[in-house]
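Presenting chain A:
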Amino acid sequence: MTSIPQMPKSWRLETKPHKFCPGCGHGLVLKALGEAIDELGIQDKVIFGCDIGCSLLAWDFFNVDTVQTHHGRTTPVVTGVKRANPDTICIAYMGDGGGYAIGSQHLVNAAARNERITAILVNNCNYAMTGGQMAPTTLPGMKTETSPYGRDIKEAGYPTQGPEMVAAITRDGSYVARGTIANLKQLKGYFKKALENQMAGNGFSFVEALASCPTNWRTNAKDTWNFVEKEMPKYFKVGEIKNPAEKEGE
Partner candidate 1 sequence: MADKPIQGEKRVFMTGNEVVAWAALAAQADIMYGYPITPQNEIMHYWTRMAPKFGKRFLQTEDELSAGFTTLGGVLAGRRAFTATAGPGNTLMQEPMSMAEMMRIPSVVVIQQRGGPSTATVIYSQQEVTMTAYGGNGEGFRIVYSTGTHQELFDYTIKAFNTAWKYRFPTFVLGDGYQAKMRESLTIYDPQDKGMEMVKTEAFIGKEPVNGIKEPNHIRNTYNTEEELFDVLAKYMEDYLKIAPEIVEYQEFDCDDADLVVVSHGVVSRAAKGAVQELRSEGYKVGYFRPITLRPFPAEQLRAVADKTKTLLLVESAYGQMAKLVKDAIFGSTVAIENLFKPGVGITSEEVVDKVKGLL
Partner candidate 2 sequence: MAKTWKIALAGEGGQGVQSVAEIIAEAANEEGREALYIPNFGVEQRGGVSVAFLQIGDNQIGSPKFQKADIVIALSDRAVRRTRQYVDEKTTFVYDSSIEGIEDDLPKNAGRVLAIPAIEVSKNELHPRVFNIIIMGAVIKSTAVVSEDEAKTAIEKKLGYKFEKNPELRELNFKAIARGMELVEKAQ
């Protein structure tokens, strides 16, 4: 059902086709998110905050209230909105640099405070907008503009395990998952659960989405897909990590 080339209702038609590079994972992530918003019927209540980096290109992507912020600062902006107007459904949309590097203190503390917001982080293993530098999520040995001989774990450490970190620092009520553009139906399901978790007032919800960046990976279609489907999940395990709804059912 997701394969038919139909746009989610919550997408903003005037700004399509969108501005992401060909083969970029953002479009797919936003498609899954758009469908989740549609299916939950929450379009009029959503506040969509987007970061700097490629995620900023989503600033006019949806027909929902949108605020484009600074690098790493989307989490506090939508936290501020949610605290001031708890009737809204707030989404902080960011990249791996925004969430795990420059804005990591915001992600950590929003999670620790169990903010009733939904953070969505697109992991494509590099800083894409700035030209493909090493990110917290760059895989060991992976070449980027600032790790031209491959990420040396002795120098740069291991890639950040974001959802695992968030799961470790949150207590009851938080929802944490890692999905991938290789399985959009599953990803959409995670988004729905994350949003429902917020709507139920349970607490912080966090979904990392593994996504492609052929422009900076310098990969062809086949290698791009292979990297997303085979290489990334070796390090970044796809699945639900924390689900308060399940816990209740136990």
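Candidate entries met the following condition: all candidates are chains of the complex that A comes from, given by their letters.
Here, a contact is a pair of C-beta atoms (placed from the backbone, for glycine too) under 8 Å apart; a residue touches a chain by one contact, two chains touch by 3 or more; residues count from 1.
Predicted model only: the values in this text are computed from it and were never measured.
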| item | value |
| --- | --- |
| Touching candidate - 1 or 2 - for chain A as found in this complex | 1 |
| Chain A - residues contacting candidate 1, complex | 12, 43-45, 47, 52, 56, 59-60, 62-70, 73, 76-85, 87-88, 105-106, 108-109 |
